[in-house]
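Some chains omitted; the rest stay in position.
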Amino acid sequence: MRNSVYMEELDSFTYREKISDGKAAVLVPVGSIEQHGPHMPLNVDVLLSRAMAGSVAEAVGGLVAAPITYGYKSQQRSGGGNHIPGTTSLDASTVISIARTLTLEFARHGVRKIAFINGHFENYQFLYEGVDLAVTELQRAGINDVKVMLLSYWDFVDEATIAELYPDGFTGWDLEHGGVLETSLMLHLYPEKVEMDKVEDLPPAVLPNYDVLPVRPELTPASGCLSSAAQATATKGEILLKRASVAMSAALDAEFQDVIDNDVEQK
Amino acid sequence: MRNSVYMEELDSFTYREKISDGKAAVLVPVGSIEQHGPHMPLNVDVLLSRAMAGSVAEAVGGLVAAPITYGYKSQQRSGGGNHIPGTTSLDASTVISIARTLTLEFARHGVRKIAFINGHFENYQFLYEGVDLAVTELQRAGINDVKVMLLSYWDFVDEATIAELYPDGFTGWDLEHGGVLETSLMLHLYPEKVEMDKVEDLPPAVLPNYDVLPVRPELTPASGCLSSAAQATATKGEILLKRASVAMSAALDAEFQDVIDNDVEQK
Amino acid sequence: MRNSVYMEELDSFTYREKISDGKAAVLVPVGSIEQHGPHMPLNVDVLLSRAMAGSVAEAVGGLVAAPITYGYKSQQRSGGGNHIPGTTSLDASTVISIARTLTLEFARHGVRKIAFINGHFENYQFLYEGVDLAVTELQRAGINDVKVMLLSYWDFVDEATIAELYPDGFTGWDLEHGGVLETSLMLHLYPEKVEMDKVEDLPPAVLPNYDVLPVRPELTPASGCLSSAAQATATKGEILLKRASVAMSAALDAEFQDVIDNDVEQK
Amino acid sequence: MRNSVYMEELDSFTYREKISDGKAAVLVPVGSIEQHGPHMPLNVDVLLSRAMAGSVAEAVGGLVAAPITYGYKSQQRSGGGNHIPGTTSLDASTVISIARTLTLEFARHGVRKIAFINGHFENYQFLYEGVDLAVTELQRAGINDVKVMLLSYWDFVDEATIAELYPDGFTGWDLEHGGVLETSLMLHLYPEKVEMDKVEDLPPAVLPNYDVLPVRPELTPASGCLSSAAQATATKGEILLKRASVAMSAALDAEFQDVIDNDVEQK
């Protein structure tokens, strides 16, 4: 039997065996194809959400689904804006449909614990809607035991870690696009994909507390990054991966324990 | 000629006159029908977004469109959850369609400055998508001079005001559902609609840093409020309304000034 | 406990108590933002459908939901046409979605008697479709006891009243846009919102027995009204409100009585 | 060259020649598959809208497109209701899409005069929306010379004819489902498809002035017809066909004359 936490690398017989007792959670990484400055490739959000999901899946005995590669449109206040060539995005209705359908598909397989592991800020609300629609449809069909979690991995970096890794102050996750968080994780996980010499050490972007459309391109720094990655290190990345994945794993264990308990009670 | 900043109270002849020189912005308040605890009515978000828009419209010489009354589903981490009877919500696709269509309709009228003034946390991303779709459609049809702003009014309460009004610490806008912000504004604007004796003075809700669906109802406090409104006062409401509307007005003036300048340049 | 037939003015605890025995019908007023001539504001259809619903709700012990404010596109033969600035409308798919979702939402609350009280001619078929889709979905999910009524309030003005109020002849409800019916009701209910001195006393519009798109604007009278409001009076409005609401109340009582009887039989 | 007013019977070369000078209107018959009592087949609305369109096309030098065979759901107050087996209908969104797409397709062919000839009461508003969406799309693409008419053929039966053919009084077109109008036309056009001995000579259906869903089947007469066809004759059908088609032809000529004039002016 093949062994991998990555579902797409398994043959279907092995996959079916792994989910057969109903206990394995399926984790769906959700990324984007989005500019991440001159020092990182377009698929950072795919790589990081997938690596985070892999680390969690190992800890909780789950599987990682093939990633949702293309995500919702980049917004200027969290990703620089969708007007930048290279950034390649889907409309809301498409992201919603993908999340809805994958939820229904895994439920059809017999999976009862599903988690979307988001790595692109802008995806969240649309994933939420897709999952909500799917769960409602399942309930109307009399299927009430499917439980779905949604999370963005950076929400599992605790205050202490932030204080430790951002000694000069933290400007918020929305401005972390192409900054210390993502770059450090990439340096730890895929150092060959980062060109630190290309980092532009600029002050954080100053963006308004509202959106305007069409976007005013001049508000996005020329680098496309909303904060500087100059302080990024592989060591910080290792810490971030570890702390976030431990916290996510604890959350999944706690939330999905409940699924098992319910099942036992029902029997 | 009738006089009101509220478009719906005008006859169409007066409305056309008011927008005829292309300078008047149209502000669209966006609310929800959502439980707001035992002490406030279901339409708090409609009332407050509309009042905020009215105050801004007076300052900038704009008009307030009829409100979008029903909004996106209440989420547990910002509104208690959509499972609570009384909360009455629309799907994402419907909210997106409404925002898209209203943008196109005002553009058809000749309006070139449009702002969505959001009063319900969960609406934001869906309004964004609707506006983005409309702006893209207009651009494909060769109409490039329509500019649309999107904002949530609480984002215009500055740090100093937060420190002043929340002397015991501030837990974040997402937990302000039914709390000091909304209740103070209601006490100032619609005191007859608030029953302060029904406020349940509980500690802030403790909610996970992820979502789970179906919702676990026990995570929402019995009051439906995510933080206590006990410290709310009409005076705080007056300050909040003033500071937020002044800041919003400045933002609109700054952003839409640009529209006028462009026009002048083009002539 | 707050007391109002208007659901949006209730807190959620009071709302839940009022619907708890399953007997209270929820009435949804459906309006539009549409030009109604120089003498009336853009929200006439919202105001009148809401007032009609309020009167009926009091008679049958029901509640009035927050209104559907924006409606389907104004058509030239019943509303002057959607090309007129000020008129601000939604596409069919959006109106259908709103009616579908609200039906599903009230059913989720436990309400079993729902009525859409239409005040804008053009909405009707789209409301019908939305309700039909919702009822089918509920039935597929095994929920068979939700009953939904759809009506336009002017259909409850009887022949005798028409003869009495239109002594010089009646040209049909479709031409009543901005005419005697709506203006009289406004004079009775909201006299401060009507400027009778602005009424243009023109003969009824002569419109073809077909539609043509794009609209030929010259077919709509300059006033935007399809018949003259010169004969409108508050007294006529009082009669219209009373007769229509009594007839609607009787219809709801008759139709929904059946729901209660069925329930009793099932127990 | 083949000769037929029915486009579907032409080869594409002949079709292209016939529309090549831009003057030929394309008429789209719109029917339904709907029960029409025990005495007539399910496709009455297809047959009659197609025959009406054929008669008009001959008069105005136009072509008849292949019919839209399936229509919107039968409603109880105009067609007996969609719950009756045999009646086979589409959702609103599908009817809208068909009307929208056919309008765009004929515009792509170069046709500038399009008319939808409706033969099923319930279709009208959905055809309207489809045409409205298409016309707006065309205008956004800079195509402003396409003109589309929508009509239901019975609206072209004048008062004098009604008085002549219904000497005992006329109960309205909505109750004519399966009654004198449709049966007379069928007797004139397709006598072999009518079984007059099966007509049930019942009084007109008494239906409420509102809709209720789910439908109460007992409100529809057992025959499925809303009024009696006993007084139908082929002679009446001949008169109805002649008068309605003459009136429709005049309307098309008048409305589409305008298209030609505009073109001439532009040259």
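Letters A, B, C and D name the chains as they come in the text, with residue numbers starting at 1 for each one.
In this text, a contact is a pair of C-beta atoms (placed from the backbone, for glycine too) under 8 Å apart; a residue touches a chain by one contact, two chains touch by 3 or more.
These numbers come from a predicted model, not from an experiment.
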### Task
Because only 4 copies sit in place here, please give the count for the whole complex.
6
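As a working rule, only the chains that are shown with their structure count from here on.
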### Query
How would the chain B/chain C interface be labelled, same or different, where same requires over half of its residue numbers to be shared?
same
### Summary
Per the C-alpha centroid definition, the whole-Å distance linking chain B and chain C comes out as 27
#### Entry: Residue numbers of chain D (touch at least two other chains)
none
### Query
Which of line, ring, star, complete and other names the graph you get from chains that touch?
other
### Task
Could you please write down every pair of chains that are in touch?
A-B, A-C, B-C, B-D, C-D
### Summary
So, in the complex, the side of chain A touching chain C is made of residues 140-142
### Task
Within their complex, state which residues of chain A touch chain B.
73, 75, 91-93, 96, 122, 124-126, 128-129, 131-133, 135, 139, 144, 147-151, 155-156, 208-214, 251, 255
### Task
Report the residues of chain C in contact with chain B in the complex, numbered from low to high.
2, 7-13, 15-16, 19, 33, 35-43, 46, 65-70, 84-91, 93-94, 97-98, 101-102, 105-106, 108-110, 193, 195, 198, 224
